[in-house]
Structures are given as structure tokens and as C-alpha cells.
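A single protein chain has been omitted; all remaining protein chains appear in their positions.
And now, chain A:
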Amino acid sequence: MSIAITTQFICFTVLSLVVLIGALGVVLLESIVYSAFLLGGVFMSVAGLYLLLNASFVAAAQVLVYVGAVNVLIIFAIMLVNKKEDLKPINDIKSRRIISTSICLTLLSLLIRVDLTNVWSLSSPLNSIGEESTIRIGEHLFSDYLLPFEVASVLLLMAMIGAIVLARRDVMSRDISTGLPVDQELIEKSSEPLLTNKN
């Protein structure tokens, strides 16, 4: 890819601003639906950053998997569990906020210090293989990364079965104790919560 360097800078600045402001919106906004849609924007901008790094295949995978699957899944989950509830206030919320914010800022300053002070031994020229990266990824996946590739397929199968088992409703056609047929429609409304709140 040979975009002019000024264009690259402009693209990088815009994309990273969208990523950071969108991420702040995801964690700070009150409405969870806005957060989910902003998360999609963050994923798209991260895909743009990958394009700037000359990785078109990974950018396409990012859009397909994150925006197309993970984000849609999150929106579905919000749709299924979105109930207005007034949260119980926590009494030491202020000290918690202070502690967590200071931990995050400390970690951020540490990471930025490492980023800026370390002397990176960069190879040159930059982006030498360019659009051949897709071919190279395929070669990696079927030669030296073959075992992780196969294990990943087993992992995806396990996640698929596990998600079905976890999210399925355990509904039987007859009530075990009484033997009467169970009203399948009302099974969620009628059942008592299994665990009650401790406090």
C-alpha cells in the first residue's frame, strides 16, 4: 500500500480518535443500547487501523467476526435481558471509583512510558510484503500453525455446544411431581427465581 504519508496520518488520527472516544462511550454511557452500537463503531475503526497496517485479511476477519457476529450477539443479549431495574446503591462507591481509576491511570502511565522509552528494533523497509500477507497467513495456518488451527476448530465446536447447553431452557413435557402437562408458554414467568438475594 502506498498512500501518501499525510493521508496516512490523517486516517490514523481520525481512526484512533473514533476508537478511543467510542470506547469511552461504551464504558461511560448510561444506556446499554448506545454502548452496543458504539462498540460496533469501535470494531469498525479497529478494522480501519488494521488496513493502515497493511493487513487486509485480518481487517476483513475483524469486520466479519466482531461486527457481524459478536456485536449482533451482544445486541441480541441486550434485547433478551433488557429490563429496567433500579440498581441498589453501593455505599462505598466513591472510594471504589477512586481506587479503580487510579489503578487504570497508573497502568496507563506505565504502559505509555514503556511505549515511549523503549528502543524498538524495527526492521526496514516497512510493509515489505504488502498484499501478499493473505498468502503468507494461509501458509502459516497450514504448516507451522496447523495444530493451533485444528485446536481452534475443536474450541469453536465446544463453545457452540456449550452455549446451546447453557442457554437452553430445561423444559419437560410433564411436571415430574404431579404428572400434569406443563404450560410451555408460561414456563419463565411462573418459575420462581432459584436463588434469592443474600442481602
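Heads up, the rule we're going with is that a residue touches a chain if its C-beta (ideal position, glycine included) is under 8 Å from a C-beta of that chain, and two chains touch if they have at least 3 such contacts; residues count from 1.
Here is the rule we go by: contacts and distances are computed from a predicted model.
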The chain not rendered here carries, per UniProt and among "NAD(P)H-quinone oxidoreductase subunit 4L", "ABC transporter permease", "Cytochrome c1" or "Acyl-CoA dehydrogenase family protein", the name "NAD(P)H-quinone oxidoreductase subunit 4L"
Missing-chain contacts on chain A, rising order, are 5-6, 8-9, 12, 16, 19-20, 23-24, 26-27, 32, 35-36, 39, 42-43, 46, 49-50, 52-55, 57-58, 61-62, 65-66, 69-70, 73-74, 76-78, 80-81, 83, 85, 87-88, 90, 96-97, 100-101, 103-105, 107-108, 111-112, 115-116, 120-123, 126-129, 133, 136-137, 140-141, 145, 148, 152, 155-156, 158-160, 162-164, 166-167, 169, 188, 193-195, 197-199
